[in-house]
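All protein chains but one are shown in place.
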Amino acid sequence: MQVSKKVRELLAARRPGHSLDAQFYTSPEIFDLDMEAIFARHWIYVGVEPDIPEPGDYFTVKLGRASVVVLRNDDMELRAFHNVCRHRGAQLCNAHKGSVGNLVCPYHQWTYDLSGKLIYAEHMGEDFDPAGRGLKRVHVESVAGLIFVCLVENPPEDFAQMREAMSRYLAPHRLTECKIAVQDEIVEAGNWKLVMENNRECYHCVANHPELTVSLYEYGFGYQPSPSNIEQVQAFRDLTEREHARWQAAGLESAEIDELDSRVTGFRTQRLPLDKAGESQTMDARVACQKLLGHLSQRNLGGLSFWTQPNSWHHFMSDHIVTFTVLPIDADHTLVRTKWLVHKDAVEGRDYDPANLTAVWRATNQQDRELVEMSQRGIADPAYEPGPYSPYTEELVEKFAGWYVGRLQAAAE
Amino acid sequence: MQVSKKVRELLAARRPGHSLDAQFYTSPEIFDLDMEAIFARHWIYVGVEPDIPEPGDYFTVKLGRASVVVLRNDDMELRAFHNVCRHRGAQLCNAHKGSVGNLVCPYHQWTYDLSGKLIYAEHMGEDFDPAGRGLKRVHVESVAGLIFVCLVENPPEDFAQMREAMSRYLAPHRLTECKIAVQDEIVEAGNWKLVMENNRECYHCVANHPELTVSLYEYGFGYQPSPSNIEQVQAFRDLTEREHARWQAAGLESAEIDELDSRVTGFRTQRLPLDKAGESQTMDARVACQKLLGHLSQRNLGGLSFWTQPNSWHHFMSDHIVTFTVLPIDADHTLVRTKWLVHKDAVEGRDYDPANLTAVWRATNQQDRELVEMSQRGIADPAYEPGPYSPYTEELVEKFAGWYVGRLQAAAE
Partner (left out) sequence: MQVSKKVRELLAARRPGHSLDAQFYTSPEIFDLDMEAIFARHWIYVGVEPDIPEPGDYFTVKLGRASVVVLRNDDMELRAFHNVCRHRGAQLCNAHKGSVGNLVCPYHQWTYDLSGKLIYAEHMGEDFDPAGRGLKRVHVESVAGLIFVCLVENPPEDFAQMREAMSRYLAPHRLTECKIAVQDEIVEAGNWKLVMENNRECYHCVANHPELTVSLYEYGFGYQPSPSNIEQVQAFRDLTEREHARWQAAGLESAEIDELDSRVTGFRTQRLPLDKAGESQTMDARVACQKLLGHLSQRNLGGLSFWTQPNSWHHFMSDHIVTFTVLPIDADHTLVRTKWLVHKDAVEGRDYDPANLTAVWRATNQQDRELVEMSQRGIADPAYEPGPYSPYTEELVEKFAGWYVGRLQAAAE
């Protein structure tokens, strides 16, 4: 891949343990590079199987300038295609979601079946050969209901290992038997990497997230030990150990796996105790949905978190799932799409109240948006220079930054 | 003219019979080139004489970054000037339309007469010579009331032939004796060439233009013959022949002239039968204005269409005229200005209802806007590659694209 000398030098000059140079957050050239080297060459989380439960259901998603249609075919398999007609290039599906028999271009009615084959094109003459005019395929895979796509011809092969590991963790929550109760989209005026870095630490939580920290123990995300907190930190460690034992005994994988910067398809998972009632990420730490997921019968299962490089995180509780995808728009704008899922048989108003279900993360998303935006403003200032990460609370930020720099360097080779 | 190696290669690589490379629709560099090589060096349709019926009447129009004032002087002649004061460069006329005695700069009252001569400039001292400080002239010509301007010093000379040919076709409709009943402006989020290409075919009409296809025969714009349509296509050909004979006998030129890609000032014309009542492009195919144009006495005169390269089309019927000008804003935005004209003595409410007059093209413009915008979105997608034109229904698109590529190549020489 073509990477300018200037960017190669910036990558080489990156100082570990420090935030990135401003240009990584502000330069349109580097944004284009991110789209090509990161978002076109890695597995990108884009949605969930409950987005498209029936044959012919589809959704569209933008990865940089590329639009992808993800659909379920008549054999209930997932398929994904570039959302571009092979005639004069019109965008085929112009809605976010829908249901179709075939994919028909609105412009001149060129028609593709759900395998992407061109099956109808009027007026094209006797010599026209529809073979070779099918839709361009995009790789698509599901991890226990979480849908990932990959644009590049030969996707990273280590996806299989992530799927294998994570399927064990996620299976009991039965995501494929859920429905999307609420979906939010917010556009943050910041580079996508600031959104990710903000997600990779909770150093900012105490002062900024009053709703989230009702149920989230701050000790779960790194802490500098000191005489004044040594007892609480130890108490949290003991609690985690006890809960892990209890959950594992109930068949729920809980131990930390951290492969954030040691693999191409970087990820991390851990089931963490929740504070107070210990049931769910809600305003009272109790379940938001009376009908539990899958065959779960216990409410206090903590929160199973799953983080992926480059663009997602997910929290699985006994009663609901919250899942986030980060979609870059341009160098200083990013779309964050949040979905709250509950059991598909749960009844709104009886089993759950959408306002209660979304209260914590809706507030937290807005707070994070403000933090990301003040970071973008400051980093765009000529006075900015990379500063040091905390060795205690920003290790995962460092892993994100290190993974990112390494992946760009690999693409530049 | 300076044209980069990259653009020269793109031009040379263009595959006839296929849509253009994405960069022709998305690159700001090529947009600037279009403005210089196409819009500054060709005759551009900008408005009609009824826009400025009286001495001192003017209108302004933007051609890329250039603003032009078109006016009628005291001898009733058309004049056009660059809309820039020769003092410190303020834009002289800041309204779309108006009426003036002289052109007075609002900033420091430098005053130009309607021939562009500087006739007043205070405080400039004894040595100041107003000669050589007049407004810069722009070429302006009328074809039976349709106003064209050309920015370049030596405009294409073949304009005269287009005028001679078209004057015979247009004269009976007496555009100069019309008034503008309604004018619309819409901004389409697409490159100007997509707006033009969309205009140059009716392959998309059946599925997208229910209002327009009330009166428009789909066979009039190319059709792949097949056993199932051979009779209708032949019937349309017979009808056209009969109607041409009738119209020619009534002194109305009707035969097709197609010089779209064989001349610098490319154009095409043809009078085509209309369906149903056959009178006009309205929702019931009947005239929208009871007072017919000029001295016309028959209502069923079909639709005389006139298409020009690079930026206009016009439909002349017995009762009204619809005229369209396409004005590029930037690589992915285009202004489309539509005017509906009726006889100047027609009375609104008695002779015509503006809602009825505009119903077909107002709806059609919005539908075309959506098609252009989904094309722009798809073409900006990295997955887009040029696709094949229909040899039956997209021949005029190919002529537009071929003319465009040829004109850029000529400018690059």
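We call the chains A and B, going by the order they appear; numbering starts again at 1 in every chain.
Everything below uses one rule, namely that a residue touches a chain if its C-beta (ideal position, glycine included) is under 8 Å from a C-beta of that chain, and two chains touch if they have at least 3 such contacts.
Quick caveat: nothing in here was measured; it's all calculated off a predicted structure.
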*With the full complex in mind, choose from A:Pro28, A:Gly101 or A:Pro388 the residue touching the hidden chain.*
A:Pro388
_Absent chain, residues of subunit B that touch it_ = 40, 64-67, 82-92, 94, 106-109, 122-125, 128, 133, 136
*asked:* If the hidden chain were put back, which residues of subunit A would touch it?
replied: 19, 22, 197, 203-204, 207-208, 222-224, 370-371, 374-375, 377-394
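Definition applied: only the chains that are shown with their structure count from here on.
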*Could you grab the centroid distance between subunit A and subunit B? Build each centroid from C-alpha atoms only and quote it in angstrom.*
48
